[in-house]
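Complex shown without one protein chain; remaining protein chains in place.
Then we have subunit A:
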Amino acid sequence: MLETADRPVSHDDSSAASSGHSPVALNAINRWVPHNLVMRDSWFPVAHDYSVTGKPVRRAIYSHPIFLWRDNGVVVASEFHPNERIARDKSEFTNTQGRYPVMEHYGVVWIWFGNPLAADPRHLPSLPFLPPKGGLPRHMTATVRFESAAPISLENLIDLTHADFLHADVVGDERSDSETVETFYDSETVTMVRTCVNKSVAPVMKFFSGIKQPTQNVRQVIRIYLRSHCAIAYGRFSPGDDVPLFHPCTPETRDRTRMEMVMNTSNAGLMFRHVMPKAGYKVSRQDSYMTSPQSPRYMRHTDRKDLHSKFDQAGQRYRMAMMELADRQANGDFAYRDNVSADCSDIIGLRKELFRF
């Protein structure tokens, strides 16, 4: 089924009533200007824990400067460099000393961006496949940068049909016997589950996990924490491995995105364990080949509406949920209506026996 309601404006002669969407939802999809969505009162992942040492490193959230260093082993996050001759005002996002609320969890350093008094570990996204205290080997981590708005990168992630096409050489082509896609959401998250029966085996698995069968059953989950711009990408391949990936898209600026990736391949075979995290480099280049030219084309509102297919439902839901949250924030409502730190193992279908910490 095509979403014919989302037609280019020049041809928009019949009424939106013919569609299954409410006008609000329709507007949300087509009023999509991701560069204008600025989220706050949220934990943003800014660094792998090992990259913060005694010497300050620089990060940003929406261009607000962040300097990270360790003082007696404890992470400090300041909006001023210790050597800086301070000639600018402190922002509203830090305390009187110019410090952001900061915490270390899952092997990642998180900054609270928003009202510092509202910072609460209860708002940290649940990532049940990562050891809470960190400590995964470094080869399972990487830093990747995208020249696109963070929501564009997340929309790319939750839209799995591009993967069969753009990443066919890594994840396998589009052929499968059957495919179902389900989307779940609340006010803080959008989760998509895609199940494919007898899908062509991903080339990476063929080569590095030694899968001999021509097809495999695949269950892929993408779960996005809207405020933090963080995602979980969890693939269960049988035969094959379990590959849970932490895929944050931190908006360092409104159109440049930083990803402090962690892929927990501890349960996979030796070769796969080492190679798969590296595949992220290749896959991310393929993505940015499309998202980089795409991003500026979303920078300003246009009356021309995107066309949609039935495969875009999760992405549409993501757009709507983001805009709803942004609307609430624009009205000064920064409260959490749903708990993002509640264990999401069941939602993502995590095989818990493989991830005990």
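One rule holds in what follows: a residue touches a chain if its C-beta (ideal position, glycine included) is under 8 Å from a C-beta of that chain, and two chains touch if they have at least 3 such contacts; residues count from 1.
Criterion: contacts and distances are computed from a predicted model.
J.: Given the options "NADH:ubiquinone oxidoreductase 30kDa subunit domain-containing protein", "Ni,Fe-hydrogenase III large subunit", "Rieske domain-containing protein" or "Peptide/nickel transport system permease protein", say which is the protein name UniProt records for the missing chain.
T.: Not shown, but named in UniProt as "Rieske domain-containing protein".
J.: Sort through A:Tyr50, A:Phe165, A:Phe207 or A:Tyr281 and give me the one touching the missing partner chain.
T.: From the options A:Tyr50, A:Phe165, A:Phe207 or A:Tyr281, the contact with the absent chain belongs to A:Phe165.
J.: Among the options A:Glu84, A:Glu104 or A:Glu179, which residue touches the chain absent from this view?
T.: A:Glu179
J.: In the full complex, which bits of subunit A touch the chain not displayed? Write them out.
T.: Those residues of subunit A that touch the unshown chain are 1-2, 4, 7-8, 11, 159, 161-162, 164-166, 174, 179, 289-290, 293-294, 297-298, 304, 306-311.
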